[in-house]
Every structure is written in structure tokens, then in C-alpha cells.
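Let me begin by presenting the structure, written as C-alpha cells, before commenting on it.
As you look at this complex, bear in mind that one protein chain is not there, while each of the others sits in place.
As written, the chain order gives the labels A and B, with residue 1 at the start of each chain.
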Amino acid sequence: MGNLCECLGNFFGRQKNTNVRVSLPAVCFIWQIAMIVLFGIFIRYDEESDVKKWLELKKSENITSNIENDFYFRYPSFQDVHVMIFVGFGFLMTFLKRYSFSGVGFNFLIAAFGLQWALLMQGWFHSLDPVTATISIGIESLINADFCCAGSLIAMGALLGKVSPVQLMVVTLFGVTLFAVEEYIILDLLHCRDAGGSMVIHAFGGYYGLAISWVLYRPKLHQSKSLNGSVYHSDMFAMIGTLFLWMFWPSFNSAITDHGDGQPRAAINTYLALASSVLTAVAISSVSQKKGKLDMVHIQNATLAGGVAMGTAAEFMITPYGSLIVGFCCGIISTFGYLFVTPFLEKTLKLQDTCGIHNLHAVPGMLGGFVGAIVAAFANEDVYGKEGLKRVFDFEGDFANRTPGTQGGFQAAGTCVAIAFGIVGGGVVGLILRLPIWGDPADDNCFDDDVYWEVPEEEEIIPPVLEYNNHMIHKHQDISESNFSVEQS
Amino acid sequence: MGNLCECLGNFFGRQKNTNVRVSLPAVCFIWQIAMIVLFGIFIRYDEESDVKKWLELKKSENITSNIENDFYFRYPSFQDVHVMIFVGFGFLMTFLKRYSFSGVGFNFLIAAFGLQWALLMQGWFHSLDPVTATISIGIESLINADFCCAGSLIAMGALLGKVSPVQLMVVTLFGVTLFAVEEYIILDLLHCRDAGGSMVIHAFGGYYGLAISWVLYRPKLHQSKSLNGSVYHSDMFAMIGTLFLWMFWPSFNSAITDHGDGQPRAAINTYLALASSVLTAVAISSVSQKKGKLDMVHIQNATLAGGVAMGTAAEFMITPYGSLIVGFCCGIISTFGYLFVTPFLEKTLKLQDTCGIHNLHAVPGMLGGFVGAIVAAFANEDVYGKEGLKRVFDFEGDFANRTPGTQGGFQAAGTCVAIAFGIVGGGVVGLILRLPIWGDPADDNCFDDDVYWEVPEEEEIIPPVLEYNNHMIHKHQDISESNFSVEQS
Partner (left out) sequence: MGNLCECLGNFFGRQKNTNVRVSLPAVCFIWQIAMIVLFGIFIRYDEESDVKKWLELKKSENITSNIENDFYFRYPSFQDVHVMIFVGFGFLMTFLKRYSFSGVGFNFLIAAFGLQWALLMQGWFHSLDPVTATISIGIESLINADFCCAGSLIAMGALLGKVSPVQLMVVTLFGVTLFAVEEYIILDLLHCRDAGGSMVIHAFGGYYGLAISWVLYRPKLHQSKSLNGSVYHSDMFAMIGTLFLWMFWPSFNSAITDHGDGQPRAAINTYLALASSVLTAVAISSVSQKKGKLDMVHIQNATLAGGVAMGTAAEFMITPYGSLIVGFCCGIISTFGYLFVTPFLEKTLKLQDTCGIHNLHAVPGMLGGFVGAIVAAFANEDVYGKEGLKRVFDFEGDFANRTPGTQGGFQAAGTCVAIAFGIVGGGVVGLILRLPIWGDPADDNCFDDDVYWEVPEEEEIIPPVLEYNNHMIHKHQDISESNFSVEQS
């Protein structure tokens, strides 16, 4: 009976239609046309990238040098962030043996869509001009758009191998939308500081992806087990992603901090936390394995946890050794997550998390939010100076009377908001994705590029001499095939 | 009779001598020595990189801060461009299964030569001091030299796998020379604007390579068909190239634009056009294949078309949605090119274009030239302001009275000049390359690193147990060999 069920299951599983020849082009075309129309209505150059406005600004504000243009403060950091989004996230997701095309390719697709949609969503919430009803964009907008995509790319990590590109586009559409709303609540209403996005990017993105993945639970995913792992070279490609993320994380956390002292401080803090994470990730990885052998999964992921956890506090005066401590703890926690929590979640919570974003983004992001709250709460004029306190926490306008203690409370509240948005939003989006129209693969067909890509055929070479050995040839072909399969992996 | 011809053809084909042990070192040594001599005579530091001149300049122009040095405006963009030239172009050309060493290695060689020759050629044409007969170089010169190489690297894309490194050096020597002349005509005489080089780099380089390839047509190239394709990992290496090109294209198009508003505007426009290209390239790729599967060739190439097409207009006030439209159209056109035009050209025009530069550079570059012409023609004081119009189009000196309409006409003329230089120059260079002295491979020997590189041998492992099975061993070895070959591919 159980056997029969399984057979039926397999049968229906196989029935899944992964043909996206209509849905994928339709989504790409229609959404891109919508972007063009909406950009035409709303998006304009800001005063630092519009020639007329810039010349007027220079006159009106008595700016003597072009170097005062925000471009020169932020463009190098923007490019580092851009590399993290496309090469960092993209290649980090190439670690699966036969899903590298999808890892880097779908990341490319949804980030390219997401950043356009983010410019609109973030513009509407943060910088819509009340008079002209337009949004002015500049370099800082581009950085924020990349940040906004990051939330959805993190979510993709939990879903990797189990969803179709159309589903990923949907994840991104809603992900960016939810991001803009939670960011508005956290940064504008609660007036939190979160320059590197521990809360708004990592905690939100992490729990968003986990919630979706939980709703999309596949009980028979073990049928694709043979492809759910790495091979030697795919691990090397993933290291490209890891290293570019690791190296440029100081730029990520400092990209939109204050001009002047804010940017170097955020960069230094992040640099130190990341260095510290590497050592503890290696230590736990080694101690957990027979003979002390290191596991590439930990090196590829847990070494980055320090950067995630410094997303909020990096711009504060957390002190250099404080940064090291944060990195130290998160390297340990993240590696433990890969060792124990991910398998536990899968078994007990029915939560399948391909890249382990729970350990790299969700938990370190949440911790980062609380670290930020604590550091904010303990801020004082001795360390920051009176003017400095105002400057770092932006205690101005409506918030001029806020104290560091209160700020700490709001920071903690902000973290909870981010998590709540992630879980609830992800749950709803997960339900939408369960509709049988999106072209997702069957349980025994996951983690395979062949479903959505024209994968190059390895050429078939049969040595001529064999052709005269009729008795032998069939078996040889069998063997050859076995080898082909292996190689493709 | 036809059979006899073919035999003779094969015979002579096989006779081809690919030994470059004399010619390649000779070319490298002699040309490098020539560079040293010519640099000794002509090249000097400019006033921003010579300590004496910089201190004098600071005094004479009352410059208060070192940050006003052009280095701080352009160096980050320069490094991005540098990455595009060496990693971007280099790795994009590693997609062939057994030609990756040559793709990245020859790109490295000819770019390293080309940039030196470009500093001289561009110096003679653009910045030769009439008094001292010297050329002053600074960071902007390095960017321009990298740009100038790009023309020849594009041409290399059409020839990939079919020519020797010596031939590529010749392509670069003439390519850089032609580039400097056409650039002088287009930018100085016609006074066109072309910051990102849609015309001078892409249209020229594309048609230059296509013309050479047409002259070097190989009727029996199908004999190397088995190597003219990708394998899984070579496609992944190519994606490294694609992504670095895609991410840094905003730097490419903004690297030499105006300080201040010019650089951010060019970056924003390019960023948007590229994002738009990704979606339409994916859409067309999917709709064109059975079951909607994506083709890596399109993702690797057509996603970049928006950047090429924005090379001229990026610094203009094309508006954000205008940029999206350009990217939208070029993503479609470029993917269609890979699907239909390249095969058509090969069949009917006898034009073999390994990387499909027709679809990525020639056509989008030409379109970019015309887009620039149109945007220039519609420029007006409402949008640019009076001073801004002068600033963007450099209506000064001899050109103070030029109107946007006239400028548009000249831009269009410039595009035609670039194409003409490419086609005629490429034709002549192609004829030179037909001389039988350059060490190019035979038709059945193309696309193979083994011709010009010491390719590492895969070690031969025969399990000891087999040695006792004399009956079996020969066949097993045959199989092993077949597998070795496959793996090497």
C-alpha cells in the first residue's frame, strides 16, 4: 500500500510541467514594460546627476569643486556592493554540482529585475517629491536598490534548486515590496539606524526565505539527494563568491554611512569582525569532524557571519575589540548552525534550507540587530561627543530629544519588525507559490540545471577500434555513459 | 575528383606549420623594444603625476587640496575598466571547451601590448605637445589606452580559435593604429561625443573583426566542430567574464565623462540599460527554445548589449526610462542575432564569428551611435540649461555655434566613419593575415589549446588489478582513453 502511494506520488510528481516557455518570457516582458512606463512617470535624475540642477546647486550652495558630488564619496563602495550582489551572491550559489548555471543565472535575472523595482518602491516610500510626484535618483539610490535586492537573493538561497525562475521572479516582486515597507517602518517611523542592514536586509531576507521554504516543504526531496551536493570544482566556484562577499563587506556596511568619519569607521569595524569570524569558523569546523578535517560549507558561509552581524553596529563606536568579539561569536554560532541546526530544522520543522541561510543571514542578522540595539543604548557623550551623538544617531527634527537608551529600545523593536515581516510575508508568498502554475520541478528533478537550461552535451567519443568488437560494444557504451554522468556532476 | 580535391586540401591543410617558436618571441621582443625606445623619446608624466609640475600647478592654479588631482576623480573607474579588459573580455572568451587558455592568455598578451601602443598612437593624435614634441600621460590616458585595446579585443572575439597569437598581435598593431585615426576624425574633427565608445570602440571593433574573419573564411572549419562548443565548467568561467563586464560597464561609460554631474549620470543610465537587457535577453532566449530552456550563450552575451548601446548616449540627458528602452530593445536584437543572424551570416556571407561579436558589439554599437545622434539632436535648453548644453556637448572654441540638431547629424556621421574604418581596415588586415607565415592552425586543428600551449596531461591511472587481465586490458585502455578525451574537453 505504501508502495502504491509512492508510485502514485512519483507518477504525479513526474507530471509536473516545468515548461516555462510562456510564463518566463511573459513575466520578463510584461514586468519590464511596466518598469519602463513607471520610470517614465516617476523617475528623474537627482540634482547631482542632472546637468542643469547640478550647475544650479553649485551656484546656490557655493560648491567650488566637482569632487563634492556624492558620486566621489560613494561610487567605489557602490561598485563593491554591485560585485557582491552579482558575483558574490551569484557564485556563492554555484556550489551544487549540477545547478551552477541556475545559481549564477537566476541570481542575475532576479537582481536585474529587483533593482528596477526597488528604485520605484524605495522611491515611493522614501523620496517621493510631494510637489512634482517624482522620484529623484542618484548613486545612493543605486546602492539602496542593490541592498533591497539582497533581501530577495538571500531568500533565493533557501529555495535554491527547488523552484522555477518564474517563482523566483515572484519572490523578488514581493520581496522588494515587503522590503520597502519594512524599511520605511524601521528607518523612518521607528528612526532606527541600520546602514549595513542586519535587520532590514539579513534578518528580513533570511526569515522571508525560510518561511517560503517551509510552506513549500517537499517531503520527497530525498529523491534528488544525489544532486544536492557539491563537486570539487563547483566548490571552487563558490569560493569566488565567498571571497568577493568577504572582501567587499566593509564597503557594503559603509556604503551609505555618513560622509567623513562614518565610512572609515564602518569599514574598519566590518573588516575586523570578518577576520575574527574566519578563525572561529575554521576552529569549529575542524573540531567537529573526524581527524579535524575542514568542511567547505563552513568556510564558504560561516566566515561571512561577522559581516552580517555588523550590519547595524558598524557605524557606531562599537570599538575595534567589540567588532572582534561580534565576529568571534558569530563565526561559532553560524558554524554550529550548519552542523546542528539546519539538519534539526529539516527533520523536526520540515524546513529545507539549501544554502543554510538560517545560519548565515537569519540568525546573524537578528543578532546584529540586537548588538546594534545594545551598542546604541550604551552610547554616551564621553565617547561620541555631544555633536557626534546627534550625528551618528541622527537625533534631529522630530527625534531631537531621543536618548541613546530609547534609541536602543527602538533598534530592538526594529529587529522584531524585520523578522515579523519576513515570516508573515514569506508565509503568504509561499502560499502563492504553491499554485500549480509556476513550472517548478518535481521532487526527483530538483537541483538539476537540465530542467531550465540547455546544458552542453559532453561529446560522445567511441574509439574506432571498438566498433569491430560487437560483443563488447554495448557494455562499453554503458560504461561510457556511466562516466559521462559522473563527469557531468 | 571532389574527393581528390578534398584530399589535397586536407594534405595542404595539415601541412600548416603552427610552430611559433621564432615568430612569437621575435614579435614580442622587437615590438617591446620599439615601445621602450618610443616611450623614451615621447612619453612624459603629465602635470598631475609629475612631482615638480604638480607642485607648480598647485601654486599657479591655487589648488588647495590634493583631492583635486584627477586621480581621485577617475582612478576607481580606471580600475573597473582595467578589470573589464583583462578579466571581463578574457574570461568571456574562455567558453570553448578546450580553448580557455588561449582565450584568457592571448587576450592578456595583446591587451598588454595594445595599451602601450595605444598610449603612443593616441598621444600623437590627441595630445602631442607642439613645442617639446612629447606626450604627457596621466590616469585619463591609461583609461583611453584600455579603451583603445578594447577595439582589438572585440575583433579577437570573431577570430577566436582560428588564428595564431602572432596574428592577434598583428590585429592589435593595426587595430590600435586604425582606432587612433578614426577616433581623431570622430572626436576631434567631427567633434562627436562618445564617452563610452559605442561608435569608436564597439562599432569599429565589431566590424573590424567581422571583416578580418570574412577575409580569413575557412570553408572546412566544420572539421573542428567537435571543439567549437562549451562544456559545463567552461561556461561557468565565461560567466565570470560576463558578470565583471556587466557590473563594471557603468564605470566604462562614465570613466572619462565630465567631472561632477557627468559621471553619475553616465553610470545611472548604463546601470539601467543593462538591467533592462537582462530581462529581454532571458525572455527571447526562453521563448526560442523547446520547453523554454535558457541558452548560456544568450545569457553570457546579450545581457551586455544595453551597455554597448549606451556608450554614446550615457552622458546625455537620455532620461532613466529612455535608458531602459534602449536596453529593452538591444537585449531583444542581440538575442535574435545569436539565434538567427550569426547562422545566416555563416551560411550566406561565409562569415565565421566565433563569439558572435556581430550581435554583441557591431550591431548594438551601431545602434548606440544612432541613439546618441537622436538624443543629441533633441537636446534643448529646457532640459540641459544654456550652460549645461555647452558643457555636455562641449560647444566651445571652433564649435561654439553648433546647435544640437547639427550635433546629431555629426554624431550619425561619426557612426558611419567608425563602421567604414572597421570594414575597410579589417579587409586590408585580413589580407595581410592570409600570408602563410603566421603559424595559424589547419581547419581541423582549430579551437584547440594544444596547438599553442603546453596543456597539462591528465595522468594515466591503470588500476593494478587490470594488469593481470591481459585479455581485457586493451579494450579497457581504449575506454580509458575515450574517457580521458572527454574529460579534457
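Criterion: contacts are C-beta pairs under 8 Å (C-beta built on N, C-alpha and C of every residue); 3 or more make two chains touch, one makes a residue touch a chain.
What you see is a predicted model, and the numbers here were worked out from it, not measured in a lab.
Of the listed residues B:W54, B:W124 or B:Y217, the one in contact with the hidden chain in the full complex is B:W54. One of A:D295, A:D353 or A:D448 touches the chain omitted from the figure, and that residue is A:D295. Contact between chain B and the absent chain runs through residues 18-25, 28-29, 31-33, 35-37, 39-40, 43-45, 48-56, 58, 65-67, 69-72, 75-76, 79, 82-83, 86-87, 90-91, 94, 98, 100-101, 104-105, 108-109, 112-113, 115-116, 137-139, 142, 165, 233, 237, 240, 439, 451-456, 458-459, 461-463, 465-466, 469, 472, 476, 479-480, 483-484, 487-488. Listed by residue number, the positions of chain A touching the unshown chain are 67-68, 72-73, 76-77, 80, 97, 226, 229-233, 235-236, 239-240, 243-244, 246-248, 250-251, 258-265, 267-268, 271-272, 274-276, 278-280, 282-284, 286-287, 289-296, 299, 303, 317, 319-321, 324-325, 328, 383-385, 387-388, 391-392, 475, 478-479, 481-483, 485-487, 489.
Criterion: only the chains that are shown with their structure count from here on.
Centre-to-centre, using mean CA coordinates, chain A is 32 Å away from chain B.
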